[in-house]
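For this depiction, one protein chain was excluded, whereas all remaining protein chains were kept in their positions.
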């Protein structure tokens, strides 16, 4: 019931962080699209652990393997199944996790809901699942380009880490520079401060939150459905599905709550574009052809390398000492995830529109 | 495709603001629940136009009529159809609307998407649709109480209008006082300022945004599904479906993006509750039994009573003079809408859990 | 969960036979289609009770009223809501039904499943529900013609009543003659025998079964989806949803089970058509452009005008004396129902293909 994303271009996923493999099935991909497999792997590499000093040092090659739906390099219109084998979890001893509920993790809620959990890791609540989304999003991106002949461009970047903000609107951003630094903030000066902050936080065994801004350019008019399938509601739903996300706002966002109609209304130009774009490219749930932009807020990672008091499955107090290799901040690795989900939302609405 | 809300307790709606009627079908309501019809109408009355000096002065009795699914006062398990006849739109002349795209309304996007629209009003993008949600939400609330024997309590209130904020956490709120004033802010002093602001704004022919905070108390553990049906993602999706909403955050929300893991983690008590609740009652998409709370940001209403330059359907410049009776601020009337959608989300997850 | 038909062109229905009204919402109808309302009512008239001496003499005008989704005679792309007011059930006394389980009716299963039922009639299990399908099917037919510019033709007819068979393949049928007689068998001689049989049966207070054959001509190639949405599987599902249907077969049907591959294979002509058409126009779940044809078997109506022993809700023996005005044979009135559902299946697949 809960492991499928999308209505026509549908991704169904599986896999625990410490099982044999994770993966998914994409049902509804159009036929006859020549896939660029290097580009898919490239997106996965942008998300993978161990890619820089400010991410977890855990090593996973995260190599995607396709099992069906592709023939002689092209999609056939049948389900595309893929898997990513879990390499790094075979032999360790996880018995220390077995009985402990880690604070602000899903251990407690999973145990209470299902009465059983794969305690070797976060199970389905592990952010490892997002690798599946990146694979599907990378395919969605190619479908948008090659099947719909659309030049829609989705770009995301780190806009804040803790209290360090990139004080620029997305319009002033050169999206081609996002990957130029490891924190994925397209401004070297701000990025340096962010990286320095994350390194300090990491040294302290602590973690830090941050924000991602995403913009969608070259939007066609008419994507989105009224009432219960508004374009921004689906984008919000997608973003709120990412681990650690606590908030979503688009266009003028929460700021609009302090504004007046005379300030906020976007007046039309004669070509149907608008002079301002506080609406964020969507009116009545439907794209108006202007840029869409939104912000996503991430809480700090719950796994810290400091001692914490907690309880075990018998509700007895225990002391938890974080170990292992964890991200001091998820935001840099979440940039390709935000883009992937955005592409998945867009391809689905493109298919609905058709 | 886009007019159904929910997976098991499903509401499908219809109706334009200026057609014969609006209404809906609830499919999936359990049998044998004795409905309190006065309570349903009471919730509709909380939303209806003309209820106070700070709402639109348009008059609609908004009386709901049930057509099926109820026998001798009880639900039968079959679809519950209802309608609310539109009373106030018969005879007027709407030809002035026919050719104009109002700024920051959905006129433009609807016309471009469908090539046709019921120009007498906002059509499906009118907030009149939310009356349907209030009916269904009021039934959902009764199903939660009577079928699931749950004492879950959903309460929302106006937490800011423009820059006037109620500077209190929801824990300090007496929810029984929300309806004591017309702006639905449960603090008389702050409410007075809000009402005064809205009246001034109205006099100027302008409009103003605001925020609603909602809390859910007495939550059972285990509602919500991992991965793509997280409880907070569905709440966000629901709230972002309300007209004029630009942002959603739950628990610590966007503030968490500035925080550290050591500050943010909610440590457990031995009874499984947590000492703090920055998580907002949800971990890994699943309720942990603590209160859920979230905030929703509303932009100012797009219809203003001042002259605006705009374009017509031939993309020619025209001047638009707002007329009619419109809300200077939607927030007070949106309080029961936020509650209704919250109850709809909760009843659906209760049914899924079962 | 169970009151919606279709995936993209979706019909959600409501209504009990003895409630205020029955009706439905069509979600997913394309915009800008000029509807022929007389044709819709004409299809309803073909189904309505009291139309001839061999149907129930109950009188219902069965007038459909549209509440939304249509503006100035055209569809707007928003949900089309409609209702048919129940005229004939106000004042009667139904207390004799309250406690009795009629044999081979759904009284027993409804009572056991829901613990409550609208005992004034069959509730949702009444064939009155099929009037909703006829309305939606009549719209679907117009969408096929006007939106898809397709000349697909769906025609059904009574091919047997009891042991009286029309011994002709559908290819030899003049479909324009189906409504020339009241039993809807397009052969006057056979029709006379069928009518005579039904009249005799009726005099005896008994009922009789029969079969309907349906053919779809001018089919485009490529409708239907492999694996779990095969075109014939959806047609079968639709037909098996009609009250009293006990069997469905398409193309060579059950006869094929006695045949050899050398007899059964449909060899190709050079234009891609096939020399024979035992496949019934569908291969691998997908239409191949040849005619689709299928047969539907109806059991005799369960309500008979003779005394029957049965039990009441306390499982005590009682004697039931059928009264009221019931159909001695549903088949003639089911012809437009079979056509309506076929059109609903086809329009949905046309929308999926697009």
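Order of writing sets the chain letters: A, B and C. Residues in each chain are counted from 1.
Methods note: a residue touches a chain if its C-beta (ideal position, glycine included) is under 8 Å from a C-beta of that chain, and two chains touch if they have at least 3 such contacts.
Owing to the predicted nature of the structure, the values given are computational and were not obtained by experimental measurement.
Q: Among C:108, C:157 or C:170, choose the residue that contacts the chain missing from this document, as touch is defined above.
A: Within the whole complex, the residue contacting the unshown chain is C:108.
Q: Please identify, in ascending order, the residues of subunit A that touch the omitted chain?
A: 1-4, 8, 10, 12-16, 19-25, 27-28, 31-32, 66-69, 71, 74, 76-81, 83, 113-118, 123-124
Q: So which bits of subunit C touch the chain we can't see?
A: 1-5, 7, 13, 101, 103-106, 108-110, 112-113, 122, 124-125, 129, 160, 162-163, 201, 206-211, 221-222, 224-230, 232-234, 236-237, 240-241, 243, 246-254, 256-272, 274, 278-280, 282-288, 295, 297-304, 306, 308-311, 315-317, 352
Q: Tell me, which residues in subunit B touch the chain that this view leaves out?
A: 78, 226, 354
Here, only the chains that are shown with their structure count from here on.
Q: Kindly work out which chain lies most centrally, taking the average of its C-alpha atoms as its position.
A: So the chain sitting closest to the middle is B.
Q: How many angstrom between the C-alpha centroids of subunit C and subunit A?
A: Chain centres of subunit A and subunit C, defined by C-alpha means, are spaced 47 Å apart.
Q: Report the inter-chain centroid distance for subunit B and subunit C in whole angstrom, where each centroid is the mean of the CA atoms.
A: It comes to 40 Å between the two C-alpha centres.
Q: Can you check how far apart subunit A and subunit B are, centre to centre, with Cα atoms defining each centre and the answer in Å?
A: 27
Q: Indicate the residues of subunit C shared as contacts by at least two other chains.
A: In subunit C, the residues touching two or more other chains are 78.
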